[in-house]
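One structure is given here, and the rest of the page talks about it.
Heads up, one of the protein chains got dropped from this complex, but the rest are sitting where they should.
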Amino acid sequence: MQMVNETGWKPKIVAFCCNWCSYAGADLAGSGRLSYPADIKIIRVPCSCRVNPLFILRAFERGADGVILCGCHPGDCHYTSGNYYARRRMTMLFSMLDYLGIERGRTRVEWVSAAEGAKFSATMNDFAKTITELGENRKLGDLRCKK
Amino acid sequence: MQKIGVFVCWCGSNIAATVDVEAVAEAVKNEPGVVFSANYQYMCSAAGQKLIQDAIHEHHLTGIVVCSCSPRMHEATFRKTAESAGLNPYMVEIANIREQCSWIHKDKEEATAKAIVLAKAAISKLRNDTPLQAGTSAVTKRCLVIGGGIAGIQTALDVADAGYEVDIVEQRPTIGGRMAQLDKTFPTLDCAACILTPKMVEASQNEKINIISYAKVEKVSGFVGSFKATIRKKARFVDETKCTGCSLCTTKCPSRKGKNEFNMNLDNRGAIYIPFAQAIPNVAVIDPEQCIKLKTGKCGLCEKVCSAGAINYKQEDELIEREYGAIVVATGFKPIDPSPLNEFGYADNADVVTSLEFERLMNAAGPTKGTLLRPSDGKHPKTIVFIQCVGSRCEENTKRGKPYCSKICCMYTAKHAMLVREKYPDTDVHVFYIDVRTPGKNFDEFYRRAAEQYGVDYIKGMVGKVAKEGDKLMVQGSDLINNEQVHIAADMVVLATAIEPDPTARSIGTMLTASMDTNDFFTEAHPKLRPVESPTAGIFLSGVAQGPKDIPETVAQAGAAASKVIGLLAKDHLVTNPCVAQSNELMCNGCSQCEKVCPYGAITYVEKEVRGPGVREVRRVAQVNPAVCQGCGACTVTCPSGAMDLKGFSNKQILAEVDAICRW
Amino acid sequence: MIYSYYPGCTLKDRAKQLDICARKSAEALGITLQELPNWQCCGAVYPQVTDEIASRLSAVRALQSAEGGKLVTMCSACHHVLKRTAYDWNADENFRTKAANYLAEDGGYDGATEVVHFLEVLRDEVGFDELKKKVVNPLTGRKIGAFYGCMVLRPGKVLAFDDPENPTIIEDFIKAIGATPVKYPYRNECCGAYVALEDKGSAEHQVDRALNSAMDAGCDELITACPLCMYNLVENATAHKLPVKYFTELLAEALGVKEG
Partner (left out) sequence: MENNAKFLTETALRISGVNPRKCMKCGKCSGTCPNYDAMEYHPHQFVAMVEKGQIEKLMQSKSIYLCLSCMACVERCPRGVEPGKLVEAVRLMQIRQQDKNHKGARDIPEFADESVPQQLLMAAMRKYRK
């Protein structure tokens, strides 16, 4: 299954997943054979609070159409409070990105526990659908990087 | 330039059925740095690992990428493989092409394309990997137990049993804690002192256990394996080595105004006292607030009667500094003060008592010598009303009480009711309850026995008002089953008050950087899988400090905490996770932001000479203690100057992955 | 000290003593109570539902008229209505918006008026220790019980008058005027309130219980701040009778400014 719009364009989506909850949730989605689009590629980070806003800016600069950050549920962070930091940072960043013309729908924070394989898959399907509907991201892209 | 080998696993048909593994191996062959690529049926098998090791030797590889299952499955395996072939184990990256690819996609072309991208991302990350060395730190083989109740005693006994030294620091003059104040224990009704005091004696006689009573932990620094604690042992004005515990002084002391804390202030004690007959250490202590000699300089009677010459009015606080490998928090609880809930009349009536006060009134060593007499006039109560859930299960963030269930009240109320009915069959006993919660071995049977065999009147409802009228307490409450309001003329009212963490818990938590919940209970590292450890390495939790518990649960947890301590102290060195934060001193501007976000207190600031191109000055810079850092990375993002980075997940590594995935 | 003063209807008629003695005592204590011009009835009961806007308007007008200063009340019911309305104005945006629309023509209200009961003035502004010094005729030996009733205490979060389950302000007042306060458990319970109009039996039940409780504890007399409590305690007592006075009457007596 892949998301394709009428012109045959396929989105590029980066998912940052914390090692303890969401990455394990993705593994669980895999072992449960709960599919989601191949356009989503996961980057493993120790904690959602490791995700520097710069990483997300870089992704858009290099041609990503959507970025999603997944962490442990509030209160469940392996490092006690990392997801709270992430949540606050992303709130700031996303409003700035919105100001820069990158639609709110292109960025998202989700809490997925290690037990929520189904939620991981559903979240990714939904996010991919949103990005496909939004179409190609033309803002922030660095043309020099284009092949 | 690195020499990278890429190994694509088939995982039988798990990967190979959906991903063209040969195409993947082929596609990455020309990636910068890649000098070797191969595919094999089972990379994790002995043969597969040998294939990797041979390639490392043959092609002088500096790093490997394994395209296989989740790193959560076999990263450790392949790191060991690499290490045995002489490669740094942290020069291994895994591309997860099973859980994240072959298992969730059906179209082979699409899955193969994705697998190639994942492999390339891993290669890009590996190009930025640097060899990491896991550090080691020494372990001091001594344990500190804060709190000498049943939880602390049990943990200490179990740790000492394994051969390690344990210090118990207890704030009161004796160990024993709350359990020592109890009369009988549910559901077996054995006497608390009979089962506790032998344990106290055992602790005092154990060579490995050192009891530091009448003391508090004042400061803690260091980290797992090597904590340093400062303990203030308060002056008790009695030489512990000389006092024989004969208690002659306590009977002669003319001051009688001090409230007897052990009896919940229901009677008075002398200024020099031994909390109770089985106290450990069995040594007297002088309360400086009450002592006539210490306050006025006159008296000195205790010194005169002490044949051992143990009294020392000039004794001063003593500071003890000691190192520990592990710290156990066993700070216990206290009942809340029900005065603010004065619809129950506690503040105005001596005969409205808390359950712990009731324990003392029933106890043979209590103020009434075990005969149940009410405090106001010393008469036998003929009607007793018990009220459950006083200050428990209240709306959060209100003054009404605690939001949690205190867990032990249903059972001890059943116990009290049963004991009263057994000793004084002519006494009527009513219990107002919201729910009776009895999940525990033989607990519900116990409660039913109270109702069925002992005729305790259980009323489903709550009391709204307790008012003194003559020498009676008029109890007005609801009986929801009968749908009526009941009015009971009682002689005594017993409040099953909520329990809360000991007031010292919060400051101890702060001192240890151990996290606590909003109710000041210590938080466990994982609510299910690591229930006796604090998220802060080297700190362990025992007993009610972590949450309400009865005695069997407390003892079980105390033992579990001990086994974790033993597991730690059994090691000579701790291998530390090398994926920790590191500060670039040249870039650090000394702003302290990272220090504030670190949940472990791993970052400190030092004045240091910084040398670099064109720089040579003494500056305030951040320093990460790699033994304490857990590698979450919160500091790396907070750092405004980009000085802080996380080894193994560095900015460069993650950006390389982003670039590889997003390549136009 | 100058305060705006809201006496309320009952104090102009059935509870004149509550008002007169308050004014005289205030004068003796160097407090000026400036009666609000053209005040209207507070509404007597506070409507406990969110969509009753109009019935709270006269209270808002009183707050508006006090122009952001401290507004002193004497009657428990008026205090209750004004205090809760002032709280709503600041806490409930829906109420504020709608009420502001009604008041638009009479000028706005900025939410700054602070409603204080005269007892709070005595405790927090004058101070009971200072009050004690000004007593010329201490009521030594008199055993007096406080009847708080409901209105000044509950809900404690909004009224913030005293501990709703264990209030001490009137007892401290009684001490300050030289008498002996007697605590009894029913001092913060209901007098029967307006239900007396329809169900006299119910009011009698409440009053008898309260008086029984007070006498059992050893009270010789009671004081209150509420004309409705006064009415019920006096008119609906069947089993026992106790003299009941307004607190300001005893205050005036102690300060030596009471007529006759």
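So that you can tell them apart, the chains are marked A, B and C in the order they are listed, and the count of residues begins at 1 in each.
The criterion applied here is as follows: a contact is a pair of C-beta atoms (placed from the backbone, for glycine too) under 8 Å apart; a residue touches a chain by one contact, two chains touch by 3 or more.
No experiment lies behind these values; they were computed from the predicted model shown.
The undisplayed chain touches these shown chains across the complete complex, B, C. The chain that is not drawn here is touched, among residues C:Cys190, C:Leu211 or C:Leu255, by C:Cys190.
When the whole complex is considered, the residue among C:Leu228, C:Val244 or C:Val257 that touches the unshown chain is C:Leu228. Within the full complex, the residue among B:Lys3, B:Lys108, B:Lys259 or B:Lys460 touching the omitted chain is B:Lys460. Set against the missing chain, the residues B:Gln171, B:Ser478 or B:Thr504 yield one that touches it, B:Ser478. Although one chain is not drawn, its touching partners on subunit B can still be listed: residues 343, 389, 393-395, 398, 400-401, 432, 434, 460-465, 476-480, 483, 485.
Listed here are the subunit C residues that touch the chain not shown: 8-10, 13-15, 41, 43-45, 47-52, 55, 75, 77, 150, 153-156, 164-165, 189-190, 192-199, 201-202, 205-206, 209, 227-228, 230-231, 234-235.
Throughout what follows, only the chains that are shown with their structure count from here on.
If you sketch which chains touch which, the chains link end to end in a single open path, with no loop closing it. Separation between the centroids of subunit B and subunit C, computed from CA atoms only, is 50 Å. Here the spacing of subunit A and subunit B, counted between their Cα centres, is 35 Å. Listed for subunit A are no residues, as none touches two or more other chains.
Touching two or more other chains at once is no residue of subunit C.
Residues 339-343, 345, 347-348, 399, 465-470 of subunit B are the ones touching subunit C in the complex.
If you check the complex, the residues on subunit C that touch subunit B are 156, 163, 165-166, 183-186, 189, 212-213, 216-217. For subunit B in complex with subunit A, the touching residues are 70-72, 96, 98-101, 103-107, 110-111, 113-114, 117-118, 121, 515, 523, 535, 579, 597, 599, 630-634, 636-638, 646, 649, 651, 654-655, 657-659, 661-664.
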